[in-house]
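Every protein chain except one is present and positioned as in the full complex.
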Amino acid sequence: MSVMGLFFIFIATVAIMWLVRQGVMESPWLEEGEVAHYRRAGGAEPPTAGRVGLAVFLAVAGCLFSLLAAAFFMRGDAPDWQMPPIPGVLWVNTFLLAASSVALQVAVFAARRADAERVKTALLVGAVTAALFLIGQIWAWRELLELRFFASSNAANAFFYLLTGVHALHLIGGLVALARTTDKVRGAERVTKALTTSVELCAIYWHFLLFVWLLMFAMLIGWADGFGAICRRLLS
Amino acid sequence: MSIAIAMVLVVAGSILFHVLSPWRATPIASNWGFIDDTMGLTFLVTGAGFVAVILFMAYCLYRFRHVPGRRAAYEPENQKLEAWLGIVTTIAVIILLAPGLLVWGQFITVPKDAMVIEAVGVQWSWSFRLPGADNQLGSSDVRYIDTTNSMGLSPADPKGQDDLLIASSELHLPIGKPVKVLLRSIDVLHDFYVPEIRAKMDLVPGVVTYFWFTPTKIGEYEILCAAYCGTGHPQMRGKMVIESEADFETWRTAQQTFEQSRKSDASRDKRASAQ
Partner (left out) sequence: MTDASVPQNVAPPPAEVPDVDLYHAHSWITKYVFSQDAKVIAIQYAGTAITVGILALVLSWVIRLQLAFPGAIPFIDANVYYQSVTMHGMIMVVYMLTAIFLGGFGNYLIPLMVGARDMVFPYVNMLSYWVYLIATLVLVSSYFFPGGPTGAGWTLYPPQSILTGTPGHEYGIILMLVSLILFIVGFTMGGLNYVVTVLQARTRGMTLMRMPLTVWGIFSAAVMALLAFPGLFVACVMLLLDRTLGTSFFMPSLVELGERKDYVGGSPILFQHLFWFFGHPEVYIVALPAFGIVSDLISVHARKNIFGYRMMVWAIIAIGVLSMVVWGHHMYISGMDPWFGFFFAVTTLAIAVPTALKVYNWVLTLWHADIHFTTPMLFALGFLVTFVNGGITGLYLGNVIVDVPLSATLFVVAHFHMVMGIAPVLVIFGAIYHWYPKITGRMMDERLGKIHFWITFLGAYAIFFPMHYLGVLGMPRRFYEMGETAFVPASAATLNIVITVIALAVGFAQSIFFYNLFKSLKYGAPAGGNPWRAASLEWQTPETPPGHGNWGKHLPVVYRWPYAYSVPGAPEDYLPQNAPPVRGERSP
């Protein structure tokens, strides 16, 4: 539950800071005029709807993963809890997902320089490594199932499948978006601003999923046990 | 207009209903009179607030109803008034909360000399266990449950051998002695609920929960289940008898221990197999 607490404090802080910047504490609402203050630091371009939409979605997904983590730690208290062995292929997968994230970042830089060729290559590399990550995850599942670590035999196994499964579903959703972006890039003569935005959104989502995966992986191999112990102490 | 009258009538009707209502809390039979007092305090504070707000509103509706030529005032805010209202409300909330938290503090602090008993819930009946001569309850687990051991006591635990098992859904308790009720469920959520003692608590399978009270009134009380537990939920009843110390001792000595019940079961089995 402290995971949720941390997450919630973070979201609330961001939201309240933003509201204050928007002037909820002041009363220019009583003034009359064409454009009452429309503040934006340094004349920077306003964020697009897509970017804001993604930010809000990441908050929702972040909430989902935090709740799963909270449930993981709370359920992990029970005496029957027995973590399954971690398949070695997960280390390879971690590397693949990181590589995928890097490839998409390269695509972003290339798109900003309007280097269409490089964008295409980078997106392709990103998509392939992400797909390989998914195959690797399935591999890990098979390995555990062959060793007879079923979801029904211990809640820790069940959490392993649940966490990796939910993460994989998010990545599959991301792959659909990435496929559409790649398709648009392939059809385009040159890199437009809208395309750059699409590529950027994909990259942000990928970094988010990598970040979630790293935390999740730490939880699964037990590096986060210390954190769980701290939570327990805070609660009791 | 009629809405203003209706609001006055709603307030008057509500107060009248409260005064005339024959449906009141059951006569209390435990030490938790404080809970009733806190509730009474809450009723006074919130009731006054309700009456004040609704009557003020009714007055406004009457006084400022539309008549030709009326124009509303323009007053965006009045921070001083709002601050005052906020402070008054905060004080009212503290008045409600402070005694509530104090009583809650007592509620979760079990007296050291409390007699420990156990209530076990199962779809859809109650059974009970009292400690034997050693004054300790033996350990238990769902995996020990079988036809001769419906409460799942550990057969190996020496502390459990003299525990008194009461399978009849009728629990006797001595008056004036604090009781800590350990609650254990072997299937789903239940809730040990006797209206007259005010306190109640869920039974959660997999963990042992508890609450405590001191019986203060001799009599028979009905035990209900207050956490929905399937289609038989309303039929899950038991009886709690509060009696004098002497009567309680008589009743207690008549109960069977875990050891005895297993022996008699075993001999019955033997007889059955011999036939």
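Order of writing sets the labels: A and B. Residues in every chain begin at 1.
We adopt the following convention: contacts are C-beta pairs under 8 Å (C-beta built on N, C-alpha and C of every residue); 3 or more make two chains touch, one makes a residue touch a chain.
Everything numeric here is computed off the predicted structure, so don't read it as measured data.
Which of B:Ile166, B:Ala226 or B:Ile242 touches the hidden chain is settled by the complete complex: it is B:Ala226. The chain not shown here touches chain B at positions 1-3, 6-7, 10, 14, 17-18, 21-26, 32, 34-35, 38-39, 42, 46-47, 49-50, 53-54, 56-57, 60-61, 64-66, 70-78, 81-82, 85-86, 89-90, 93, 96-97, 100-101, 103-104, 107-108, 122-124, 141-143, 145, 152, 183, 186-189, 191, 193, 195-196, 198-207, 209, 220-222, 224, 226-235.
Within the complete assembly, residues 1, 4, 8, 11-12, 15-16, 19, 22-24, 26-40, 43, 46-49, 52-53, 56-57, 59-60, 63-64, 67-68, 71, 74-75, 78-81, 151-152, 154-155, 158-159, 162, 166, 235-236 of chain A touch the chain that is not shown.
Keep this in mind: only the chains that are shown with their structure count from here on.
With centres set at the average Cα position, the gap from chain A to chain B is 45 Å.
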